[in-house]
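Working notes, beginning with the structure itself.
A single protein chain has been omitted; all remaining protein chains appear in their positions.
Naming follows writing order (A and B), and every chain is counted from residue 1.
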Amino acid sequence: MLVSKDLDMFRYFVRRVLQGVLTFFGATFIVYALMFANQDDPLQALAGERPLPENVRQALTERYHLDDPFILQYGHYMRGLLTGDFGISLTNRPISEMMQQAWPVTIRLAVFAIIISALVAVTAGIVSGIRRGGIFDTTTLIITLVLLSLPIVVLAPLAQLLFGVQLHWFPATAGAEPGFYQLILPAVVLSCLVIATQIRVTRASVAENLRSDYVRTARAKGLANRRVIGVHVLRNSLIPVVTLIGVDLGNLMAGAIVTEGVFNIPGVGFNLFRGIRTEDGPLVVGFVSILVIVFLVVNLVVDLLYAVLDPRIRYE
Amino acid sequence: MSNVESVAQAEVPGAAGVPVSPDGGPEKPRSLTGDAWDDLRRNWIFWAAAVLVVLVVVMAAFPSLFTSADPDACALSRQHQGPSGSAIFGYNFQGCDVYARTIYGARNSVLIGLFATIIAGVIGLIVGMAAGYFGGWIDAVLARGIDIVLGIPTLLAAIVLARRLSADPQDTGFWAVVFTLGVLTWTTGARIMRSSVISAKNQDYVAAARMLGAGPGRLMFRHILPNAAAPFVVVLTILLGVNISTEATLTFLGVGLKGNAISWGIDISTAAPYVRETATPLVWPSIFLAMTVLAFIMLGDAIRDAFDPRLR
């Protein structure tokens, strides 16, 4: 019995990892093609409108193996990425070095945002799911609708204007070494990007689970309501919420570019933001590539986590 | 910026009071006309969204109905002047009339959203129908393809693609953005279409029609599509809102609309650094952008509730 159970789990893992690997190469190939394929002068495109001195041109040609056939170029590109060689920006700084400085800031910001959104979303989602149709539920649904519709380019500058510039509750910009306090406002802004979906999924899932038979069993076991909801219902309801993490991460990355740009937070998003505005092609390509890889890897991990959380899935 | 995948995942109805069947049992699938329309008519969210959408579309089509000022008439001498009788939202950094620019900004947003969504819809329709209808290895390959494109974070890919497509500095970047968004956002539609077609295909009346000798084309357009239409329309309506939002983000970052295009994204991006001096050039385009996106997402949400009232 034990053996067959582990085998099922193992099969599931192998299948998911294989699928993940396929998606990984497919997606990175497409992104690479979007960057370089079918261009008269990819290097000039990288550099934008700047003049490109011959020595830089040569270095870049070598760097991107532009004399090789396309598929080989992609191979070189992937090898570079997987061995930690991300190239050099037009300002002549190694991208890996910029990354090293930027990651800690961005991770702090993102984790902060995720904690805020998870706490608020799970609480609000549970209350809404229990009291469906009530005032709290109705209000929450309207708020989520508004949050779902607020573009980050509206949210970030307006939050900065209102809470930073006008009310002075928080610093309007975070500065070079942002601490906890400086990150509160940007983290709240960022969390707004994912909170609405999390609330809605939690609510739907709680409502559905509350109607299920095992809740009746849990009551019949003489468990307090607190425990029925806090343990039995919650544990089941969180399964779909966890699977959202993958989608959320894409939103957070997109949001971080604008948020870090607006609040001047020296993270990954800020570097990318500046790279786009200064037309630093190699920087954009390098950063985007890394973010895509992180996104794909996290999604694969989430997929595997799903199997751990939901014992039924391993048998599908 | 939300993406359509997360909006579509939130399979939860809005807030209006629609009657439930007494035992909460499963409902039969709803037709485009009957019960769903009845529910929709009684949903205030639907009417609010519809009014907003009509307003935005009229604004995009006939901006001169709302303002007689010229959005391109800018004079640095009026830089950051406050609101006045002639310019009710004041003037921006370049001394352009904020109200006029905000009104005229609707056109680019709506058109880009519309065209991009049409492209995404057509790709999604073809891929989804082919995968669902033919099944077998065609489905396997297409489904994998959908997964792969879904595995690409939309905005990141849009940044590199839009940047490349509008390398020409003379260009406003309009078609580059349309194309970029179109080819990156078709997956949700394709998935919905695929599963709708698969479930429709298995229904009795379709099997009966096939038995009676209806060809694939007739089956698809007379029997399968009408049933798959509702969820597809919902996803595309929401996608329209999301695309408008993404366009603004791309433009804000500097890879979307460019130069002297009139666009909310550009206005927000140029006003943001000066918020300490004056707020209106930032606030008004932001509000209009948010309301436009809200209108389409609300509309999609309301329609979905009408068709899928399970979780009320």
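To be clear about the criterion, a residue touches a chain if its C-beta (ideal position, glycine included) is under 8 Å from a C-beta of that chain, and two chains touch if they have at least 3 such contacts.
We take it that contacts and distances are computed from a predicted model.
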item: Protein name as given in UniProt for the chain not displayed, "Serine/threonine-protein kinase RsbT", "Ferredoxin", "ABC transporter ATP-binding protein" or "Pyridine nucleotide-disulfide oxidoreductase"; value: "ABC transporter ATP-binding protein"
item: Touching residue (missing chain; options A:Val21, A:Ala224 or A:Val301); value: A:Ala224
item: Full-complex contact with the absent chain, from A:Val120, A:Val294 or A:Leu309; value: A:Leu309
item: Touch list for chain A against the chain that is not drawn; value: 1-2, 5, 212-214, 216-224, 227, 232, 235-236, 239, 309-312, 315
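Please note the rule applied: only the chains that are shown with their structure count from here on.
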item: Separation of chain A from chain B, taking each centre as the mean of its C-alpha atoms, in whole Å; value: 21
item: Sites on chain B touched by chain A in the complex; value: 1-3, 5-7, 9-12, 14-15, 17, 24, 45, 144-145, 147-149, 151-157, 159-161, 163-164, 167, 169, 241, 245, 248-249, 252-255, 265, 268-269, 271-272, 275-276, 279, 282-283, 286-287, 289-290, 293-294, 297-298, 301, 311-312
item: Residues of chain A defined as touching chain B within the complex; value: 19, 22-24, 26-27, 30-31, 34-35, 39, 45, 48-49, 132-133, 137-138, 141-142, 144-146, 148-154, 157-158, 160-161, 165-166, 172, 193-194, 196-197, 200-201, 203-204, 207-208, 211, 244, 247-251, 253-255, 257-258, 261-262, 272-273, 276-277, 281, 284-285, 288, 291-292, 295-296, 299
